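Attaching a single structure in C-alpha cells format; questions to follow.
Note that one protein chain of the assembly has been removed; the remaining protein chains are unaltered in position.
Showing chain A:
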Amino acid sequence: MTRISPGRLALGAFSCAILAILIAPILIIFLVSFTPTQMLEFPPSGFSLRWYEAYFGDAMWMAATRLSFLVAGLTAITSLVIGFAISIALVRYRFPGKTALRMLVMSPLILPKIIIAVGLYFLYVRLRILGTTGALVIAHTIIAVPYVVMIVTASLYGFDRRLEWAARSLGASPLRAIWLVTLPNLRPAILGGGLFAFVASFDDIILSLFLTRLTEPTLPRQIWVNVQQTIDPTIAAVSTFMTVISVLGLWLVALAQRRSRRSA
C-alpha cells in the first residue's frame, strides 16, 4: 500500500467536492420531481408520481414533446446525410478550400447560437417560413452537422479502404460499394452521429425560442415559458424526462464509439 501525501489528499477532497457539485443539481431535480407536494421541496416529504401524471396527461406538454421528437428525428436524418457527404469529402478528397470547408462546417459549435438564431430569424421572416417544422429542422441541422462530421471523419480515417476497392474491382459502382461495404462498416459512427444530432436538436433552446411559434413550442421552449411563470414541480418531471433521453442517447453514442474502436 502506498503512502498518501497530504497534498494528494487535499487534491482528492477538492476534486470530490467539484464532482459532487457537478452531479448535485441533476440529482436534486430528479428527487424533487417525485415530490407529493405543490411546492418544490428538498428532500421531498414522500414519493408520488403526480407530476409525471400532470406532464403526460397535459395536451400542451404532450404536443411540445411530440414536436421535439419529430424535429430531433428529422434533424438526425438530414444532418447524417449532409454530415456524411462532408466527411467523405474531408477524408478522401484533396481540393482547394478544404480547410475553409472544415472551418465553415465546424463553426456553429463555437459561434454564439444567438447569432445563428438572429440570422435565420431574418431569413425566415423574409421567406415567410418562420414557425414551420421544416425551418426549425434546417436550423437544427446547421448546429448538429458538426457532431456528425466529428464522429464520422474519425471513423472514416480508421476504415480500411481496400474493402471498398475490393467491391469496386468486383464490379460494384462507387455508390453501390459505399452502400454495401462502407456504410455497414461505419454503422457505429452513423448511429453515434445520428444520436448526437438527435440530442443536439432535442436540447436546443435558443433556436427554438426565435424560430418556433409561441402556440407550437418545442419541449425546451415550453419549459422556458413555464419557468417564467410558475415554480411548478411539473417542470422538474419534464426536466428529468429530458435528462433521461439525452443522457441515454449520448451514453449509447459512447458505447458505440468504444465498440467501434475496439473492433478497429
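In the analysis below, a contact is a pair of C-beta atoms (placed from the backbone, for glycine too) under 8 Å apart; a residue touches a chain by one contact, two chains touch by 3 or more; residues count from 1.
Here is the rule we go by: contacts and distances are computed from a predicted model.
Going by its UniProt record, the hidden chain of the complex is named "ABC transporter permease" among "Nitric oxide reductase NorE protein", "Fis family transcriptional regulator", "ABC transporter permease" or "Cytochrome c biogenesis ATP-binding export protein CcmA".
Checked against the full complex, the candidates A:Ile116, A:Ala197 or A:Ala256 give a single residue touching the omitted chain, namely A:Ile116.
Taking the complete complex into account, residues 5, 7, 11-12, 14-15, 18-23, 25-26, 28-29, 32, 39-42, 82, 85-86, 88-90, 92-96, 101-106, 108-116, 118-123, 138-139, 141-142, 146, 149-151, 153-154, 157-158, 161-162, 165, 168-171, 174, 199, 202-203, 205-206, 209-210, 220, 223-224, 227, 231, 235-236, 239, 242-243, 246-247, 249-251, 254 of chain A touch the chain not shown.
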